[in-house]
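Only one protein chain is missing from this complex, and each of the others stays in its spot.
Chain naming follows the written order as A, B and C, and within any one chain the residues start at number 1.
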Amino acid sequence: MAKNIFGDKWTFTSFGESHGAAIGGVLDGVPAGLHIDFAMIRSELSRRAGRGEVGASQRALHEPDEVEWLSGVLDSVTLGTPIAFLIRNKDARPEDYEYLRHTYRVGHADRVYEQKYGIRDWRGGGRASARETAARVVAGCLAKQELASKGVRIHADLVQVGAETDPAKFTETIAVYQREGDSIGGIIECRIQGLPVGTGEPIFDKIQAHLAYAVLSINACKGFEYGTGFRGVTQPGSAINAISGGISGGISDGTDIVFRCVFKPTPSTPKAGVKGRHDACVAVRAVPVVEAMTALSLVQFL
Amino acid sequence: MAKNIFGDKWTFTSFGESHGAAIGGVLDGVPAGLHIDFAMIRSELSRRAGRGEVGASQRALHEPDEVEWLSGVLDSVTLGTPIAFLIRNKDARPEDYEYLRHTYRVGHADRVYEQKYGIRDWRGGGRASARETAARVVAGCLAKQELASKGVRIHADLVQVGAETDPAKFTETIAVYQREGDSIGGIIECRIQGLPVGTGEPIFDKIQAHLAYAVLSINACKGFEYGTGFRGVTQPGSAINAISGGISGGISDGTDIVFRCVFKPTPSTPKAGVKGRHDACVAVRAVPVVEAMTALSLVQFL
Amino acid sequence: MAKNIFGDKWTFTSFGESHGAAIGGVLDGVPAGLHIDFAMIRSELSRRAGRGEVGASQRALHEPDEVEWLSGVLDSVTLGTPIAFLIRNKDARPEDYEYLRHTYRVGHADRVYEQKYGIRDWRGGGRASARETAARVVAGCLAKQELASKGVRIHADLVQVGAETDPAKFTETIAVYQREGDSIGGIIECRIQGLPVGTGEPIFDKIQAHLAYAVLSINACKGFEYGTGFRGVTQPGSAINAISGGISGGISDGTDIVFRCVFKPTPSTPKAGVKGRHDACVAVRAVPVVEAMTALSLVQFL
Partner (left out) sequence: MAKNIFGDKWTFTSFGESHGAAIGGVLDGVPAGLHIDFAMIRSELSRRAGRGEVGASQRALHEPDEVEWLSGVLDSVTLGTPIAFLIRNKDARPEDYEYLRHTYRVGHADRVYEQKYGIRDWRGGGRASARETAARVVAGCLAKQELASKGVRIHADLVQVGAETDPAKFTETIAVYQREGDSIGGIIECRIQGLPVGTGEPIFDKIQAHLAYAVLSINACKGFEYGTGFRGVTQPGSAINAISGGISGGISDGTDIVFRCVFKPTPSTPKAGVKGRHDACVAVRAVPVVEAMTALSLVQFL
């Protein structure tokens, strides 16, 4: 199985424990000559950290998330060789999690990791922590930059928080849950524009299948739908037959692709009696991760 | 990209055009010593053909779907070598589709195939036809038999047709659309029981991601959700934190896994002015295909 | 592991037992629009069967090796979909091998198969028989045709039989071993012309590494060398530094690539007390198989 590796054209290997020395990744297959926009990467990491957002985990806010580039880049231009990078874990506080050495948190992967491997890094979730997604954001930025150079744009937005669908009210909705030491779920919508006609493979690597695989690999994601999705079940064929959702037989037809994905609330909250640093609505910080995984998925097809 | 190949442990290669000589497949990686239950395979193919169901395509009903085994099996027992099989297309009527030689059907992949490849088999959808799923059902049966021998059971059911959620009324609901020359969508729920604790990979091959990839590769599938799914968005973390949906951090926790997927109505109906042989509710015949793809997904992890 | 599958661009899956219903293969990833030259395929299969050669196995000579095309081709042109084909085993005589049901032949894989799988197809070597290479030749022909359309030519020749290096004397040398019920090895040289500069990957998929992997997968092949090869060990750097062998750092430099490979004599001969139908010099019939595997290797890089 692919385990910690994503993609066979742009092959992204992710590594690192939440409270180990560093997290990071290697991107193999990136073409030579791509100019890397480092400012955009910093900005996306900041977005993932939830800076300026209500209810973001304090851990995320305190990590500087400084990317160190180890290889594959000379004078900001890719060489065609593997691009390795790392982000040091500076605000790691294993002592905060000392109590987890012999305990499993409800709703977390602590127990299954121990059952699967016979050993686990108990320090803050180790590899299962959402901190790993910072490496995905870095890799996704390179994929986005390549896609942008070919006219493909990806844009995701939070479209629902709990029962609330008015974006103007998301901040206050989240603040309510935060004050109560609770958490709430959200739905993200992502639009892909400019994908060339004919992108995708017709049987098993249909675009929608690969996107779902990419997005459902993000922690807390519980569902994926595109085009008419689950709501389309009530409409007859005569009403919806011209709505392709941008994909026909697994292959892009040149119109926009729109998909939606849902994120459950984090289970480890003060209200549930779990100490540590957590998010009132993980969907907020998942938005750039959804974009990153979408980019990493699409770049495999070009 | 994987194109027509699924899985890296049990590697299934699917081949065949809808109105060519045959469809079929090769399964590589099946362990030696598995006793094949051929009667079960015939029964599943019959279920996929929609025999006994209202509104099934006449093409499916007229195809005998007889499987010819070419290799990998001696006296009903697998040899550990590749298992190749084929199903002849006996009721192929390319002449029915002669009019498609220079036409594209709305809502079908005809046009994007031509755009992607510069050539296409216009005979009844060629490779994009749902007939290809018969090969998946055969391969899925072997996977199911292997899983059953390890105590893993997979069972899918239609749980919604249009707005109707009472199974007792599905047949009449479909009959209404059929009489009108129209079609309707449906939702399938699938339950996995007995999966050993620790199955799944923690980052990119999370069970839910791989299942979504498998299920969304089925024609007409528009969405996938598991556990609390999209409906869970309105519930706070304090209410749902003990509901794992059988998966924690991408790894099975030993309890049942339940997922749901939605199938849109077929767009090529008499009402839409499309000739040929079609289904009033493709979700009916998708049930055994969902089980087959679920089995092919899970068998990669064992 | 790849088992019965070769390549990730043109993915070739080989199937079939020597004395089962059929051998064959599926080629996935062949671009649409390639015109297949069926006469060339028949000619290459005939070459592999050893027609017109001294000392070829009688089995090979009696098999018509008629290829049945199942999918992926319409009016001799590829569709971009998987190309499946089979060759029936018409001269299969399992009864000739009845004595092998409980016996293992010296120098053959009979025993290790049984040890590995706990079961084996004892009928003439089953999957380990060189008959499997007929499927490789068919697949290799398509790869050769694609390569030829891009100006790449592959030509292999027998350059040594036993100690004999004069091609004019190969036939009589082999005849001597055949009369004695014995067998002898041979060396094949293969030249690749017209490969574009820059073909190959610099670290693990160096052209020479991939070619060696392809060629050493052929039964009875015991070694591979290219450029100065083993003989170059005695020459100082100052003498050979301009001889690249067509490859630099794993990447083609535009000049011809020449490699050599050695085939051991078949161990199951009348002289060794083994009944059945065998070759006095398998290297003769290996020549088109070496070309086929070379083509299947190179086509992955284009």
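Keep in mind that, in the parts below, a residue touches a chain if its C-beta (ideal position, glycine included) is under 8 Å from a C-beta of that chain, and two chains touch if they have at least 3 such contacts.
If you're wondering where the values come from, they're calculated on a predicted model, not measured in any experiment.
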{"item": "Among C:Ile5, C:Ala22 or C:Cys190, residue touching the chain not depicted", "value": "C:Ile5"}
{"item": "Residue touching the undisplayed chain, where the options are C:Ala212, C:Ile257 or C:Ala292", "value": "C:Ala212"}
{"item": "Residues belonging to chain A that touch the chain removed from view", "value": "3-5, 11, 13-17, 20-24, 26, 28-29, 32-33, 68-72, 74, 77, 79-84, 86, 116-121, 126-127"}
{"item": "Interface residues of chain C (partner: the chain not displayed)", "value": "1-6, 8-9, 14, 106-109, 111-113, 115-116, 127-128, 132, 160, 162-163, 177, 182-187, 197-198, 201-206, 208-210, 212-214, 216-217, 219, 221-230, 232-238, 240-242, 244-245, 248-253, 262, 264-269, 271-272, 300-301"}
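Methods note: only the chains that are shown with their structure count from here on.
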{"item": "Approximate Å spacing (C-alpha centroids) for the pair chain A, chain B", "value": "28"}
{"item": "Mean-CA-position distance for chain C and chain B (Å)", "value": "37"}
{"item": "Distance from chain C to chain A - Cα centre to Cα centre, in angstrom", "value": "46"}
{"item": "Chain B: positions in contact with at least two other chains", "value": "3-5, 14, 116, 127"}
